[in-house]
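Yeah, one chain of the complex is gone here, protein chain that is, but the others are all in their spots.
Per-chain numbering from 1; labels A, B and C assigned in written order.
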Amino acid sequence: MTVRAAVAGASGYAGGELLRLLLAHPEVEIGALTANSNAGQRLGALQPHLLPLAGRVLQETTADVLTGHDVVFLALPHGQSAAVAEQLGPDVLVVDMGADFRLRDAADWERFYGSPHAGTWPYGLPELPGARAALEGSKRVAVPGCYPTAVSLALFPAYTAGLAEAEAVIVAASGTSGAGKAPKPHLLGSEVMGSMTPYGVGGGHRHTPEMIQNLSAAAGEPVSVSFTPTLAPMPRGILATCSAKARPGVTAESVRAAYEKAFADEPFVHLLPEGQWPATASVTGSNAVQVQVAHDPAAGRVIAVSAIDNLTKGTAGGAVQSMNIALGLDETTGLPTTGVAP
Amino acid sequence: MTVRAAVAGASGYAGGELLRLLLAHPEVEIGALTANSNAGQRLGALQPHLLPLAGRVLQETTADVLTGHDVVFLALPHGQSAAVAEQLGPDVLVVDMGADFRLRDAADWERFYGSPHAGTWPYGLPELPGARAALEGSKRVAVPGCYPTAVSLALFPAYTAGLAEAEAVIVAASGTSGAGKAPKPHLLGSEVMGSMTPYGVGGGHRHTPEMIQNLSAAAGEPVSVSFTPTLAPMPRGILATCSAKARPGVTAESVRAAYEKAFADEPFVHLLPEGQWPATASVTGSNAVQVQVAHDPAAGRVIAVSAIDNLTKGTAGGAVQSMNIALGLDETTGLPTTGVAP
Amino acid sequence: MTVRAAVAGASGYAGGELLRLLLAHPEVEIGALTANSNAGQRLGALQPHLLPLAGRVLQETTADVLTGHDVVFLALPHGQSAAVAEQLGPDVLVVDMGADFRLRDAADWERFYGSPHAGTWPYGLPELPGARAALEGSKRVAVPGCYPTAVSLALFPAYTAGLAEAEAVIVAASGTSGAGKAPKPHLLGSEVMGSMTPYGVGGGHRHTPEMIQNLSAAAGEPVSVSFTPTLAPMPRGILATCSAKARPGVTAESVRAAYEKAFADEPFVHLLPEGQWPATASVTGSNAVQVQVAHDPAAGRVIAVSAIDNLTKGTAGGAVQSMNIALGLDETTGLPTTGVAP
Partner (left out) sequence: MTVRAAVAGASGYAGGELLRLLLAHPEVEIGALTANSNAGQRLGALQPHLLPLAGRVLQETTADVLTGHDVVFLALPHGQSAAVAEQLGPDVLVVDMGADFRLRDAADWERFYGSPHAGTWPYGLPELPGARAALEGSKRVAVPGCYPTAVSLALFPAYTAGLAEAEAVIVAASGTSGAGKAPKPHLLGSEVMGSMTPYGVGGGHRHTPEMIQNLSAAAGEPVSVSFTPTLAPMPRGILATCSAKARPGVTAESVRAAYEKAFADEPFVHLLPEGQWPATASVTGSNAVQVQVAHDPAAGRVIAVSAIDNLTKGTAGGAVQSMNIALGLDETTGLPTTGVAP
């Protein structure tokens, strides 16, 4: 099979990571590459690490340019995907790496994004219960947010197994690429190196309703989420430290068993041996997820920690994994499973 | 007043930071500098940033060498301070930067440190209720741990004001200097740059009982603590993200008011203007603390975040601040209040 | 003596570092703080590490605002200092931290900066032969560039002692704060962390003529300079690796002797013991300079390496040092000599 793929938004970090993965994908041929303000520029000037594509010139993001591909990846600012997707026809696989089609609740969307809700597409986190089936053969995929990917994978087994109370407390550290490539003073290297700082504290981060949606589905009841993201001095990676009160009777053994069962057949999620904890460097550039879980009897909590690469499993790798499933390819095709470490 | 000060353990990170501060302290004259395995070496080879002391040679840590000073700072491995302190006599101010005399509960000490409890000294976190009075005129000071400093300052106002339930959830990121200067593979630059990883998860970190002690005292009832420390890719700094369920009736205004009251007269603790959050870079090299607090009504939690420099306010700055109080000097003497940023 | 100081350009990195130093200067009282586009904002929002000044509001940069101070520091974009300085009168000490008055050769200025030359002021690198005398009592000071500071201090002793041929080859690594605070894509943390890259290669960097000026003066003949700056993944610091062919008869001993003589009485420049090499971390936040020199007989070259903090000795510290001299204060007043390390 040769899959012809177009990428709308090829000059940003998500688009760049996607192209890095697609270059190594044996079934994909890279077609049109588009951008907004960067249209007309050589990709080599904007993504100097994508050496095999250095000579490619970015086109305008129009339906004409994107038409004629088997897959179109949208790495656009939120709110722009629906208009593009509509023009591409129902037979083209459209993989939206933005937020537009992730939420099921229109009110949630409107409260956090301030614009009309575009709809809901099959959700590209195949490891969640039922998600894989919804992706198979689908022509539309909503790629999850990076934080929800890390947090949902860390906590859903505790909820599906009924081990945890419905109040999750999450503190996550993200590399700076999660904040995008648009230059802002607080993202300057001078500012971020040597510093950690929180943002969107107190429920304000747009990824919160997506986490609530995933964890509530796993729990079968509404789960509240206290989410504090922090910006860490590294380019990539998310470390999500997640906890919830343990239900009565929970033990270290029951927690371990639930997680072993949840991830037993997952090709990308690695429940680490007891005593070893996730590190973001171990998954840099890979689609792998490291998870570890513990029971703290003194504090009465279940603590689960996950590490992902926000750009790979958290964005572009998740997109390719979902594409593979949607197209009937082996789910792991073209996706790196080893981190670039040290 | 000229205070003659000796430093036992001058070759490590805590000792080095202490010397940096003492060099700038207008009332202190630096006396004997001792070490264990590094005795006999030039300080300039071990602490190349302490240029004015480059030619000083480290001595053995013995009572003879340490005798004859007004203040002796102990930056020794835990369990070694008591034996040294006993030989120094009751009239010398002994400031222990290790853990030996922090805990009031001997059983806690023995469970976490595995050796007999040496005792309890006045606790060098002057901002805690009642702490300042206990330090005035004291000849013995136990300097708090770095994490307990950050966490206690972030959360005690919520507990003294009765705003929070007695179950605290804390995730803190620390710079690598908190792990000391003894070379270990996981602390290599190659390993830590670009990576975040937790450790001591599930209640195992030795600073946990110290936090429980401080927060329980503030709350007037036992507070449980779920503490997850993480290692961040930066040399210095602690960002502590702390939360607890809000008690009924708590509002954003009542939270803000409690914190404003708690820190109104504190020279080093800065409650930031609403909307601005702490950043570790802002306090690098300084004794300042940045605190911010929020109420998340959806999750029903109070979230407090603090940033300190683990080596300054978290160790050596706290030691000097306590020394100032114990000696009757102005509490702020010789202590930097601006961070070295960017 | 109380010196009342104004700072024009207080929102940038140079201005922020200057304020950090002035806050600790025992003879200085901080007066007006001005900015351009940031006028009207609280300093705390722009320089969150300057906690004691957090409530100060930035004013417009006008002669009215700056009038009435003993010293006015100008941290303005190049080309703007002359117009401001003219309005301040001949009795006010004006310390220009920009490039406008550094070069003696108007043609050099015009070639590298593309505007008319404003003039030449006494040069604020007191360690250069003759520089200190020109600064004493002067009402105008041109603070050197950060790279020329590092490079000139590393190499001038080789030239004054006639040890080196008149062709210098310099490769310097700078922290990102040297590139300023205006957000540009290539200065994002995501881009700079984990990366080193050169810029201005082949003679294009504006600091080149300033180096040529200083080294030629030391040599008594025109010295050519091949200068390659590189951007390093750290917020602060310059490491300058400088070399030139050794003249016949040069030995390790003659090189060492020349450097010992050049820096024997300098309060800020530390010629390290043989075998120890400069590290930028050792001088972070300090006005200290570390220098080491070697003779490579196989390659026939003298190699000198210096480390400075680009914002301190390389900009704001050099400015304060020069102010001290100009005002007749002790040259070291208020200037830190220990680095904030690790």
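The definition used in the following text is that a contact is a pair of C-beta atoms (placed from the backbone, for glycine too) under 8 Å apart; a residue touches a chain by one contact, two chains touch by 3 or more.
Treat the numbers as computed from the prediction; the structure is a model and nothing was measured.
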item: Residue among B:Gly68, B:Gly89, B:Pro116 or B:Gly189 touching the omitted chain; value: B:Gly189
item: Touch criterion as defined above, residue of B:Pro209, B:Pro233 or B:Pro278 at the omitted chain; value: B:Pro233
item: Candidate in contact with the missing chain, chosen from B:Thr176, B:Asn214, B:Thr228 or B:Ser243; value: B:Thr176
item: Residue of A:Ala134, A:Ala166 or A:Val340 in touch with the missing chain, whole complex considered; value: A:Val340
item: Contact partner of the left-out chain, one of C:Glu167, C:Glu221 or C:Glu260; value: C:Glu167
item: Missing-partner contacts on chain B, residue numbers; value: 13, 175-177, 179, 181, 183-185, 187-194, 233-235
item: Chain C residues touching the omitted chain (full complex); value: 167, 169, 171, 173, 175, 188, 190-191, 193-199, 201-203, 224-228, 230, 232-237, 239, 241, 243, 245, 277-282, 284, 292, 294-301, 303, 305, 307, 341-342
item: Contact footprint on chain A, counting only the chain that is left out; value: 13, 16, 20, 23-24, 42, 44-45, 47-52, 54, 176-177, 181, 193-194, 235-236, 270, 272-273, 276, 279, 281-286, 288, 290, 336-342
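Just so we're on the same page, only the chains that are shown with their structure count from here on.
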item: Chain of greatest Cα-centre distance to chain C; value: A
item: Centroid distance [mean C-alpha coordinates] between chain C and chain B, Å; value: 35
item: Chain A: positions in contact with at least two other chains; value: 175, 188, 190-191, 193-194, 233-235
